[in-house]
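Before anything else, here's the structure in question.
Every protein chain of the complex appears in place save one, which is left out.
Per-chain numbering from 1; labels A, B, C, D and E assigned in written order.
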Amino acid sequence: MTMHVRKLLTVVTEAGLERRLVEDLRQLGARGWTITDARGQGHRGKRALDWEYEGNIRLEVICEESLAERLASHFREHYYQDYAMILFLQDVEVLRPEKF
Amino acid sequence: MTMHVRKLLTVVTEAGLERRLVEDLRQLGARGWTITDARGQGHRGKRALDWEYEGNIRLEVICEESLAERLASHFREHYYQDYAMILFLQDVEVLRPEKF
Amino acid sequence: MTMHVRKLLTVVTEAGLERRLVEDLRQLGARGWTITDARGQGHRGKRALDWEYEGNIRLEVICEESLAERLASHFREHYYQDYAMILFLQDVEVLRPEKF
Amino acid sequence: MGALDPVVLFFMLGMAAGLARSELRLPPAVYEFVSLILLLAIGMKGGVQLATQPLGALLFDSLLVILMGLLLPLMAFPLLRVGGLPRADAASIAAHYGSVSVGTFAVALSYLLEVGLEHEPFMPLFVVLLEVPAIFVGIMLARGGSSRTRWGELTREVLLGKSVVLLLGGLLIGWIAGPVGLAGIDGLFFDLFKGVLAIFLLEMGLIASRHLDGALRHGPFLLAWGLLAPPVMAVIGLGFAALMGLSTGGAVLLATLAASASYIAAPAAMRTAVPEANPALSLTASLAITFPFNIFFGIPLYHWMANHWPGG
Amino acid sequence: MGALDPVVLFFMLGMAAGLARSELRLPPAVYEFVSLILLLAIGMKGGVQLATQPLGALLFDSLLVILMGLLLPLMAFPLLRVGGLPRADAASIAAHYGSVSVGTFAVALSYLLEVGLEHEPFMPLFVVLLEVPAIFVGIMLARGGSSRTRWGELTREVLLGKSVVLLLGGLLIGWIAGPVGLAGIDGLFFDLFKGVLAIFLLEMGLIASRHLDGALRHGPFLLAWGLLAPPVMAVIGLGFAALMGLSTGGAVLLATLAASASYIAAPAAMRTAVPEANPALSLTASLAITFPFNIFFGIPLYHWMANHWPGG
Partner (left out) sequence: MGALDPVVLFFMLGMAAGLARSELRLPPAVYEFVSLILLLAIGMKGGVQLATQPLGALLFDSLLVILMGLLLPLMAFPLLRVGGLPRADAASIAAHYGSVSVGTFAVALSYLLEVGLEHEPFMPLFVVLLEVPAIFVGIMLARGGSSRTRWGELTREVLLGKSVVLLLGGLLIGWIAGPVGLAGIDGLFFDLFKGVLAIFLLEMGLIASRHLDGALRHGPFLLAWGLLAPPVMAVIGLGFAALMGLSTGGAVLLATLAASASYIAAPAAMRTAVPEANPALSLTASLAITFPFNIFFGIPLYHWMANHWPGG
């Protein structure tokens, strides 16, 4: 089984940003993404999930390194200053490199 | 603290497959797994979570490399053609290698 | 874009432990964490999510390696024997090392 | 021909909100909760009535209904093939249209109440009987009895799907408890029925709106099918109703069942048994075209047709 | 001895669906919603009645009830040890059975309504009073007062658990508002009570079905315990009822409380305070054996026993 390396970009941020982030992903060329609901705590305080406007989302995108870096800089530029957000990158192995 | 390396296999796919995938895991010898509900978009279009038949699940299995590869090929063979599914592999460090 | 390496510690365990784990994180010095609801199976049997007392949580903490190891040993010492719990570590790249 | 039941306005609200890309979204748990109540209520309503009925007399009608459930997909399949659909898709859509939509049935019940028409008490039993047979016909049409299909497991899955279990469970409970026994739970299941149906339709409108673009993307054939198949199938339903000698209200319900397309049991079963069929095609047709057609135009039309049935 | 309350048929439906591995599953939010309504409704019902009552008269009975809550686990523990269970497991199960099940109490209320038996208005207060003491006895039995237990935090956790807060909160609200004040919210909390209880029991059936295999796996002792302990404890409950001079209806309720086993407050507290106890054992016994036993056979049996109580 030959595996191919891609980047996995994970973003944890405010649930209210979902629509805008998905729009960004589309415009910057991501071909897929996965979102789960999350709660948590960070520099901007606690974010509980029990009320619609206070939860987090956890967004994952698998893509080529170059796109992952473009997405990361885009998010940093547009959201780091004003929104609760963290992001991190990892290497992952995939079976169908043409998909990502 | 001595850590041991294992593989983490993550699968994102249609929620309706959960029962079958769990059955596969059992038969192929996985000793544990974790599932979260997810939504997302990929080649087969958008998968919202607001209706029971349209969501995704995100399945994680930590195991030895050989089993991870067997699981990956099994899933590729049985589901890639007809179902919305991606999978990827990563190395992880664990404390109790005998558990996985 | 300069990236910095940090550790991602992921814990999957009984939902009932959430409050105590968060307390532990705070006392041991973690500056942030993310939690999602999960279900799964392991050595201690199946953990369905459809009843409040039987689900799992999936806890993620990004931090320096030393803290990650301290957290891991703390959890091992206090919970491995009596609770359903697994944990694993990975390297991740982050943009703002001072945050983690 | 009766007036529009205001409950369908909630579907329009959901559809409008969805098309305008409103933030309005209901959590899946709300959908689950209201459909749970609807399914149990319909089942119990039927069961309570069955309790006062000689069951033997129903055997013949039940067999006829099952026959209809086998016939409808067999008639739909060749038409869908002629329309240019691949074998798997044609079979899957045939199964959806041969099976039934409980939501449409609920709207028809509410419509009959609105216009003041009685109906036979055993109609909910027919919902259960119609739900399953077409699904098996659809799988046979796609597979040709191929060995790849795990029939045993599939049968279990179909018979133990959520809607069959709740409808049948409700029927049995209603039948065992009888009208007196259920007196205490009237409040939730019967007094709230229409309000709960309103919320269900709001959610259906939201979901359908997301599938509406598929109606255009998949070409005019799917659109035509979704609008024309229901009235044709309703005629068949009315024919069977005449055979059974149903009242006008009963005939409207059977026509509605024939005309309605499944969006719960059939999609789940087809995804498992005929995975190569494109689920977007059948969901778009049944959910975004046929469901609104039936609740807005179909049901009053079938009522009109039942009134004008030769010798009716 | 009264007839079977139809509401328990929903438990059977859930149990059957679960055993047949049906797709039927309710989202946890639905379980939360219906148990929220049940707990508040029971609390408020009691509170409204307390408003018309001299509270002082209750003090003696309340102390007796707390005494019963301390006694039951102390009696259960040695029996469970003799049965071969490790100390921690015996203590944990003793705590579960000394504490109470609000779901079982709700079924008993519904049963009394069904058979037309009155009961003392302050019974919901006893539910709250019985919920907690046994849990502390259980922890003491397991720990022997060891310093490892963080009593302060534990007390807070137990007293602020969901069921205590909602029952007690409902009691206070009912007590402050009185019958007139609550007039407007009757619709949701009282008229729907039985329907909501039906959905709750459906879900309990589904959950219990998943724990049923444990009943066999853990051997005949657990099964025997789950079936025999309740009637014995019911006798003790009837004894205390006689001491207090309760009516037949009140005696049935107190017997049911004594016979019922906790599956909310006790499991959570034991998991924290006695983590080495196997939670599968106690949940299987209380949820999969004793709960169905009580709602199907126990309650009518305790009714019969109350009617035949010497001098009753």
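Operating definition for what follows: a residue touches a chain if its C-beta (ideal position, glycine included) is under 8 Å from a C-beta of that chain, and two chains touch if they have at least 3 such contacts.
No experiment lies behind these values; they were computed from the predicted model shown.
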In the complete complex, the chain left out here touches which of the visible ones? A, D, E
Full-complex contact with the absent chain, from E:176, E:216 or E:243: E:176
Of E:46, E:161 or E:237, the residue that touches the missing chain is E:161
Could you tell which one of D:65, D:192, D:222 or D:252 touches the chain left off the display? D:192
List the residues of subunit A that touch the chain left out of this view. 14, 16, 20, 45-46, 48-53, 55, 81-83
For subunit D, which residues reach the chain that was dropped from this view? 6-7, 9-10, 13, 16-17, 20-30, 33, 110, 113-114, 191-196, 198-199
Using the document's contact rule, name the residues of subunit E that touch the chain not shown here. 27-29, 32-33, 36-37, 156-157, 160-162, 165-166, 169, 172-173, 176-177, 181-182, 184-189, 191-192, 268
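By definition in this document, only the chains that are shown with their structure count from here on.
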Per the touch definition, the chains contacting both subunit A and subunit D are B
Centre-to-centre on C-alpha atoms, which chain is most distant from subunit D? C
So how far apart, in whole Å, are subunit C and subunit E when each is placed at the average of its C-alpha atoms? 35
Taking each chain's centre as the mean of its CA atoms, subunit B sits from subunit C at a distance in Å of 19
Using the average of all C-alpha atoms in each chain as its centre, how far is it in Å between subunit C and subunit D? 46
Can you list the subunit B residues in contact with two or more other chains? 36-37, 90
List, in ascending order, every residue of subunit E touching at least 2 other chains. 26-28
Throw together a list of every chain pair that touches. A-B, A-C, B-C, B-D, C-E, D-E
